[in-house]
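Missing here is one protein chain; the remaining ones are kept as they sit in the complex.
Per-chain residue numbering starts at 1, and chain names A and B are given in the order in which the chains are listed.
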Amino acid sequence: MTNTKPPAVEIDAITKSYGETTAIRGVSMDVRDGEFVTILGPSGCGKSTLLRMISGFAEPTTGDVRIGGKSVVGLAPYKRDTAMVFQDYALFPHRTIAENIAFGLRMRKVERAEIARRVDEMLALINLSGYGGRRVSEISGGQAQRVALGRALVVRPSVLLLDEPLGALDMKLRKQMQAELKKIHRELGLTFVAVTHDQEEALTLSDRIAVMNAGSVEQFADPETLYRRPATRFVADFVGGANLIDAEVGPAGALLFRGLPLSGIGSDAVKDRAIGDKVSLVVRPECVATSALGGQAPGPAIEAMVTEVLFSGAVQQIVGRLADGSLFVAHEQGLKPPPERGSTVLFHWDGSLSWLVAR
Amino acid sequence: MSARPRSPQERGGFALLSLYAVLIYLFLYLPIAVIVLFAFDAKPIPGLPLDTLTTGWFVEALRDQKLTGSLLTSLRLAVVSAILSTLLAMPAAMVLAWLPIRFKSLVMAMVLGPVVLPQLVLGLGLVILLRSAPDLVGEPAIILAHTTITSSYATLILYSRFLGFRRSYIEAAMNLGASELVVFREVILPLVRPALISVFMLAFTDAFGEFVVAWFVAGFTETLPITIWTSLRQVISPKVYALSSVIILVTLAISLVSQLWVIRQTRLTSKVQTS
Partner (left out) sequence: MQAGAGSAEKRRRRFAAAGIAPLMLWQFVFFVVPVILLLVISFWRTRNYRMVPDFTFANYIAVFTNGAMWRALLLSVQTAAFVTIACAVLAYPIAYFIAKKAGRLKGLLLIAVIAPFWISIVMRVAAWRLLLGENGVINQSLLSIGLIDQPLGFLLYSPVATSIGLVYAYLPLYVLPLYASIDAIEDNWIAAAKDLNAGPMRAFWEVTFPLSLPGLIVGAVFCFIFGLGEFVTPALLGGGKQLMMSQVIQDQFQRRLDWPAGAAISIVMLVIVFALLAVSMKWFRKASGEKL
């Protein structure tokens, strides 16, 4: 008996092709027991495909999937200890709420009395006590979402899979359900793997997030790391939004933007890079401020022409255009008088809040 | 939201359309009304004016062994054809709708073929085929012929119904531990049952009333349409109208009730709110 449990889910060098198109190209990741992992990425990047390979509705072309340490490749979906919450909920319309929740238990040949007890318990957990006798057509969207969750949870799967679980809900309900989902995860201590394209939702819910792009995982890390130190240009831009300055490493620790060194960049910023490396400097808009040209900026700074000032109360967005044509955004406090549109100003930030990623 | 007439102009249009609709429904149901009406005409050769009415022809029709015999034959053969074609159509339609298959357009052509093929042509082809199996002429041949036609209709109707069936129902059930067989029994069958029943009823009605193909392959077997056809070529006895009117009313009732029931059922099971 080892004291370390095997990871709840291990995805090992998976690829998946549909004929000519490759949906997944070489993905590996582990999900620890009891963890809430979210797969985040733009539409069509292969999130659902990955989830479907865990649940058994798709088989990897190459690679292995292990659940609780055992390979499940080739195992039928109904023999896997996973349960899924579908994007459209897929609640059986010919059955009542209680019957829907009981379905998985019946399949597992649980005793009648035990089924009744666990269904009641689940109805209480999802705040739908007393709704058991209703038909699926007689409940609201948010309630249907909770029933779908309850139907999957009641079988106590070793992994709960959620494909865009909140996608069909409106903004307010979404926020509310996020909190409930988080609470249920904490209470039950089960392993959750969710899929979403909403970065805010991923950041709120997850212990760790796998950011996918075009069939591969770009970064797999906890929300803070993902936000503070994205590993790639794509992650920086997709999670939280970022300003990117495409530059090149020059001699003597300089960072060259269009051939000229950027001011205020310390040499330790580029210490691990070789001369000539193509990199992007990443800085979040909320770390950037503007000041008039000619002033002395304390840290790194870059000139840009102001093309747009968007005022929204507490925050105002100042959009500038860099010399190479790319956009650069600063989120400044709303009380500060904004620069004029069309003027050229200095965008500056604290050097410890920007970093380099490969391009 | 149904478009309620608003401006006077639109109201006028609506009135005109309604009037037109009434005329069309009259046209569709006039022949039916007439045949039912003349079933009560006491004259041996039915016609206007309707002076004396009688229910005697209904009794006569029931006493006529030839008529009742062919009615029973028709009922029996149609039930067999309906069962066979539902059994053939259901798995085929499920595969067509849910599983990727090769040569799909060839398969669809084979399914659509008997629907668009003139029935006379199918009948003649079968006559030639039956030369190599003369024992089948008669009841077996009629069943074979009707099943060929009705299984095509049944497959097409079921296929379009199954296309609208959400695949995630199947996946959800499997995901909760149901094997293929259990998924079929617990989820698919209950959800497609209305469609199956309506397809069975339609196949039955179609096989019951079909004349041309049956006529070619019937040999000495007489189905009800064949008997009526024969009597239409001679002086027609009002008995035939009496029997026909009963069957017409039953047919109408069955198709109305079963279709309305299907609409209700699908409404009950498909109204799943998602937001």
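Rule of thumb we're sticking to: contacts are C-beta pairs under 8 Å (C-beta built on N, C-alpha and C of every residue); 3 or more make two chains touch, one makes a residue touch a chain.
In this text, all values refer to a predicted model and were calculated from it rather than measured experimentally.
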item: Candidates B:T73, B:S168 or B:S244 - the one touching the absent chain; value: B:S244
item: Selected residue (touches chain absent from view) among B:P8, B:P44 or B:P118; value: B:P118
item: Residue of B:I35, B:L62, B:L75 or B:V182 touching the missing chain in the full complex; value: B:I35
item: Where the missing chain touches chain B, by residue; value: 1-3, 9-10, 13-14, 17-18, 20-21, 24-25, 27-32, 34-35, 38, 46-49, 87-89, 91-92, 94-96, 99-101, 107, 110-111, 113-114, 116-122, 124-129, 144-145, 147-148, 151-152, 155, 160, 163, 180, 202, 205-206, 208-212, 224-225, 228-229, 232, 236, 240-241, 244, 247-248, 251-252, 255-256, 259-260, 263
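The criterion applied here is as follows: only the chains that are shown with their structure count from here on.
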item: Rounded Å distance between chain A and chain B, as computed from the means of their C-alpha atoms; value: 54
item: Interface residues, chain A side, partner chain B - complex; value: 55-57, 76-78, 82-84, 86-94, 103-104, 107-108, 135-137, 139-141, 144, 151-152, 155, 168-170
item: Interfacial residue positions of chain B with respect to chain A in the complex; value: 166, 168-169, 171-179, 182, 186-187, 190-191, 268-275
